[in-house]
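Beneath this line is the structure, given in structure tokens, with notes to follow.
Left out: one protein chain. Kept in place: all the others.
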Amino acid sequence: MKKLINDPQAVVAETVDGFAAAHADLVVSSGDPETLFVSRAGGAVAGKVGLVSGGGSGHEPLHAGFVGRGMLDAAVPGAVFTSPTPDPIMAATKAADGGAGVLHIVKNYTGDVLNFETAAELAELEDITVKTVVVNDDVAVQDSLFTAGRRGVAGTVLVEKIAGAAAERGDDLDSVAAIATRVNENVRSMGVALTACTVPHAGKPSFDLDDDEIEIGIGIHGEPGRERIPSASADEITEQLLTAVAGDLQVASGDRVVLLVNGMGGTPASELYIVYRKARALLEERGAEVTRSLVGNYVTSLEMQGASITVLRLDEELLALYDAPVHTPALTWGA
Amino acid sequence: MKKLINDPQAVVAETVDGFAAAHADLVVSSGDPETLFVSRAGGAVAGKVGLVSGGGSGHEPLHAGFVGRGMLDAAVPGAVFTSPTPDPIMAATKAADGGAGVLHIVKNYTGDVLNFETAAELAELEDITVKTVVVNDDVAVQDSLFTAGRRGVAGTVLVEKIAGAAAERGDDLDSVAAIATRVNENVRSMGVALTACTVPHAGKPSFDLDDDEIEIGIGIHGEPGRERIPSASADEITEQLLTAVAGDLQVASGDRVVLLVNGMGGTPASELYIVYRKARALLEERGAEVTRSLVGNYVTSLEMQGASITVLRLDEELLALYDAPVHTPALTWGA
Amino acid sequence: MSDLLNVAWARAWVQASAAVVGKNRMALIDLDRAIGDGDHGENLDRGFTAVLAKLEAAETATIGDVFALVAKTLMSTVGGAAGPLYGTAYLRAAKAAPAETVDAAGVADILEAAVGGIVARGKAELEDATMVDAWSPAAEAAREVATSGGSARAALAAAATAARTGAAATEPLIARKGRASYLGARSQGHRDPGAESSALLLQAAVEAAEASHG
Partner (left out) sequence: MSDLLNVAWARAWVQASAAVVGKNRMALIDLDRAIGDGDHGENLDRGFTAVLAKLEAAETATIGDVFALVAKTLMSTVGGAAGPLYGTAYLRAAKAAPAETVDAAGVADILEAAVGGIVARGKAELEDATMVDAWSPAAEAAREVATSGGSARAALAAAATAARTGAAATEPLIARKGRASYLGARSQGHRDPGAESSALLLQAAVEAAEASHG
């Protein structure tokens, strides 16, 4: 394992330190190791619904990179690949509350769900109204009553962006939650790994892949995926991912979509554009219009090589909210 | 070698295709494989000095990611790690010319210098005035009359950003060239590789590193670096890089600087922030003020794991130009 | 050596837990790497290290006081799925043992309360390949010993044995809860890390009981 780190136990704290210093115009860190969270510079916006997300670290820029005007109010980084505990979530919820309640955006993992659940209970004790939207966009996992359900992966960024815009324009808590739910219902993702990643404290790769194997349906925590197949061309892999995503979402002719090609952390930008090119062509073959595009590292798995494809079906309102200004360390547009 | 690519010979063409489709609001591709370049959507700006850069591919987002308002007018991607030939450079120069002449921003490699030189001669034949600024910010290489001189690395982004702002505000060709030269004189960089990268057509890593070795002073083309040392902590490595950079630049107390921590392509964002944290602390120890910061993948070497540190000494004018609006696929701020 | 288990035992159990988790940190990481995200050993080690530090400074009048401290600390330091699940288990156990000593029935009460907490939070059933597969047979075994008049130590020993068997029995199962459930049939052939850590913790309880002179 070769990493640009110091003490493996200090990775998250040092990352947040550097991050907050580099983006001091946008964000501030709580600094407290017991209740570590990142929130907007300037504090909660009075009268605005607060948006809080969080989860295990190692997915940077998710979530802290999306704190700022038009998106999140606070983000809670857990240990690498480990959901944060209720205390910092609760502290972040307090910091994000402008009096209009707080929305928790939670990726669907048992740990995240349970810890955010407890934090929400604690917040209610302090008279902060909390609603929770659980994101579960990963079509690699079969949804079923008998499993933990689908995972939340790169679609989370679109939920955070669009719900953030709804909060910014003054929607109340129920409306922001409804928008977030609508995004979640219309977004699907699936990923592939060419290599595993190594959690600093584990010191070995999260799984072993042969030189001519890839892992389809990979999670963002170095969990093994749906199946292991022989290495294939970018076009073939893209077709497999896109077919699963568009099939599950039932993308139809005339649909307008956001296409997000997300790097897992160790993939060159060039490869992401090659995947994007094919995914776009396949969507257009289905008669869909790729109305907006994002290509880059948004929801990563440390240094894993691989990519995921996310498709969000737009309606007029979602498009307007997507286009609304956003000013965060990792996503910036508009005035 | 596992990569998300199709035919290794088609990597650049397919990347540019996908890139132009994803960012059609900002850029357009010439589409012609013989003279492939990317330029601003909407064409040359009449009366504005045109900025053209380019070089081997594999450093994405450099250069095409920096085409847009406030930065480059056109970028010429060569084959992976191979400077483009004069024909596409000439075509891009023509496309960028708004009648006020064109500045070539060239990283100091023999191939880039020679091919841009020929293109400039060809452009002069068509009555386009061309000036050239050669960027050579890499302190890993000893400058000397008897070598090819220092390489141009991540400092190039700052030259392109600031010269782009000068052109955008209406400076004439000599002034833009003078600003670019001033940036180059005040910027220094040095990098480290934890792993090598693999050029698609070569199919093997550019060099071999043991599991406990790192390469200090790495180039951005997978060239071996200045020295190979045993793996060390992020803080130790950062200190070695920063000391070389700040020493060569003679950073003094009271200096205001831009600190750019650049990922080589395969490095998690968390590690870049850990490096940033230490580099910033070391600059502050020297009494410098880190006035602006960039942390991310700007000038990469395919999937190489590693980072480089760049420091630019600011004056009032350079800071104002740095802060001026920029709207490109890979760098966006301001109105 | 009295038949009752006391506060000293509960404290010794915590110490033994921290030791066994530290010793098995990498083994638990490896189990979790195979079907999850490779942090289970790290998470528990972080948690029990914190518990140990807190315990040294804390007065504990009842067994429940010890478990409550464990619960609160695990909840606020472990994170992931195991944090809230173990946290709730110890919290419920604390409520079930508001006394200075427990007999065999008390041991069964504690374990049943723990199982109840885990199921309340995680909604897993037996044979979903989770920590429930260790705790649930453990509670049953303890109750049986208690009902048939066995000692507290015997109840604990039976529980640990049942947990060990239950953990091993997760191997052929298809996981239906937690991260391993994403793998579907590919989760078969792997032991659930949480069931394994549960078995280790109950074994630590037995060792603490053997060492303590209640």
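Note that the chains are named A, B and C in the order they appear, and that numbering of residues resets to 1 at the start of each chain.
Operating definition for what follows: a contact is a pair of C-beta atoms (placed from the backbone, for glycine too) under 8 Å apart; a residue touches a chain by one contact, two chains touch by 3 or more.
This one's a predicted model, so the numbers in the text were calculated from it and none came from an experiment.
Counting contacts over the entire complex, the absent chain touches B.
Considering the full assembly, B:A79 is the residue among B:I5, B:A22, B:L51 or B:A79 that touches the omitted chain. Residue-wise, the contact with the chain that is not shown comes from B:G222, picked out of B:G65, B:G222 or B:P329.
When the whole complex is considered, the residue among B:M1, B:V45 or B:A202 that touches the unshown chain is B:A202.
Seen across the whole complex, the unshown chain contacts chain B at 34, 56, 78-87, 109-111, 114-115, 117-118, 140-142, 146-148, 151, 199, 201-202, 204, 206-207, 219, 221-224, 226.
By our rule, only the chains that are shown with their structure count from here on.
Under the stated contact rule, the graph of chain-to-chain touches is a line, running from one end chain to the other without closing. Centroids built from CA atoms put chain C at 55 Å from chain B.
Averaged C-alpha coordinates put the centre of chain A at 33 Å from the centre of chain C.
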